[in-house]
Structures are given as C-alpha cells and as structure tokens.
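Note that this complex is displayed minus one protein chain, with the remaining chains in position.
Moving on, here comes subunit A:
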Amino acid sequence: MKRLLKIYMERPELVALVVLVALVGYFTIRSNGLFLSYQNLRGILSLFPELAIMALGFGLLMIAGEFDLSIGSMFGLAPIVLCSLTTAGMPFWIAFALALAVCLLVGFLNGSISLTFGIPSFITTLGMLFILRSLCVVIYQSGAAPALPSDAPTWAFTDPIGFIRVSTLWMIGLAVLIYLLLERTNFGNWARATGGALESAKSMGIPTHRVKIVCFMICSLCAGLAGIIQVVRIASPLPSLGDGVELQAIAAAVIGGIALSGGVGNVLGAIVGMAIIRVIDSGMVMSRVDANWFKFAIGLLIMIAVIANMWLARRARAIKVETGA
C-alpha cells in the first residue's frame, strides 16, 4: 500500500490525471450533463489535440532543462509559410515538408544561440517570439494573401471520426513516440540527465549541447505542426494565430508535473495538463460561469500544482519503501 502511494506521489502526472477526472465529474454535474454531450466533447476535442501537440514538444524541452517562449509564434508562422508556398503554386505535401523544415531551423537557432553565447533560453526565445511574429505579418502581407488550398488534405489532419478528429490520432502518435524516446532510448536517458544535473551529464561524457539542440528542434517542430493542423481545421491562416498559446503550453507542462528546473516529469503530464486547461475552459462556459474567470482559474491552478508537486515529492521521499534487497 505504501509502495503504491509512493509510486503515485513520484509521478505527478497521475495526480494530474485524478484532478482531470474530478474536474470532468464536477463540470458534468454543474452543467446537468451538458458537459459530456456529443457536441461539447467534439468542441473540446477540436482545439485540445492541437495545443497538446505543442505542449508535448515543450514538455520534452523542459525535461532537458531548457525553455522556449517562441512556440506560439512558431505555431503562427509554420502555417503561413505553408500557405504562402501553396498559394505560389507548390504542391501541398512539399510545402508541408518545407514548413516543417523551417520549424527545425528555428529550433536549431534557438538552441545554438542560447548555448553558443551562454544566454538563458528564456531570453533567446523571447527574442525569437518577436522575430517570428514579425515574420508572420511581413510574409502574410507580401504578395498574394496566403490561403489554404481548397483541396488541402483535411483527411490527414482534421476530418472528424465520430466525436474526435484525425488530429487526435496525431496527438496520440506523437505522445507515444516522444514518451518512448524519453523513457526507452539512450537519447532519452541523456536528455533527462542533461536536464536533471547538467554537470554530471557533462562529466559522464554526454554531448549535452547536441542533446539540448535536438530537443529545441523537436519542440519547434511540434509547435509548427500544431499550428498547421489548426489552420487546416479553420481553413485560413492569420498572422495573429497562436498569439499567447505558448503560455498555455507552459501552464500545461507545469500542471502536468514537469519541473521548471528540468529532469523531472513526463511528457504525458503535458497532455494531461493541457486536458485540464481545456476542460476548465469549456466547463466554465457549460456551467455558465463568466468566461473572464478562466485565466484566473489557470493561474491559481499553476501555483497549486507546483506547490503540490513539491510537497508530494518530499512526502514520497520520506516514506522510503523497502523492497527486499
């Protein structure tokens, strides 16, 4: 029993999962069942996978001990690049590949600039946030207004399957991939070591710079892909798309139990964290609470989550379980 408690306490994403289930229950009762209606679930499951994909990549980067504020701008820029290219006559899938290549390049720059010049990634990516957002507007206004081609392959991204969309499958696929990368491969071991104790990782000969840069690239890639999925769903790229969503991704990671200091947590936590945010957003509307309280609730939740996670980790350590030996 004690052992169970300890596992539970050491895995904050499980705690977040319990909170998620409790919130779903609460809002279902408050809204007289409306919350779990087919229509509402469909609504939640449109936006949720997009933001969760972004949170996944961000979670991986945070576990490796770095930070990326530019993901919201990346979310906006990738679809604009894609649509500009298709508007200029390029086939969709080639434009898609090029847009993702741009994401990888931005991630590479974020990482290399931070590490080469020893700047906190918080600052580098704050700069990148402005640069990319500016590029969004400049590219959007130059030449013909980029638009999503009418024959865009929505089947591959956003067509509904029952009450979910294809984007949910992308989210699940990426979650499994990144989870396995982190838990089962040697690269994951290096990333966790790099985030958990940088000096130790270096002294054990791990190429910490390269590990971090790869994580930056995966993070940008996820953000750009998420933006593209959103634009395929709403069918029009806007230069302001994704403004501020980086903060939701950060909130999701923290609520899901990923420590800001790096090394601790699990990318699945980022998904659960994002689910909690979406459930609160939708649940408040469904139960007719003034929507302006949404950000208040998220803010409060972030603080509670961090304090609770630290407390749980301390408790778990105090319980010291004997398992033979």
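By our rule, a contact is a pair of C-beta atoms (placed from the backbone, for glycine too) under 8 Å apart; a residue touches a chain by one contact, two chains touch by 3 or more; residues count from 1.
In this text, contacts and distances are computed from a predicted model.
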Have a look at "Transcription initiation protein", "Cysteine desulfurase", "Basic membrane protein A" or "Simple sugar transport system ATP-binding protein" and point out the UniProt protein name belonging to the hidden chain.
"Simple sugar transport system ATP-binding protein"
If the hidden chain were put back, which of A:69, A:82 or A:206 would touch it?
A:206
Touch with the omitted chain, as defined above, among A:53, A:69 or A:264:
A:264
Option touching the unshown chain, where A:133, A:165, A:192 or A:233 are the choices:
A:192
Missing-chain contacts on subunit A, rising order, are 10, 184-190, 192-193, 196-197, 199-206, 263-264, 317, 320-325
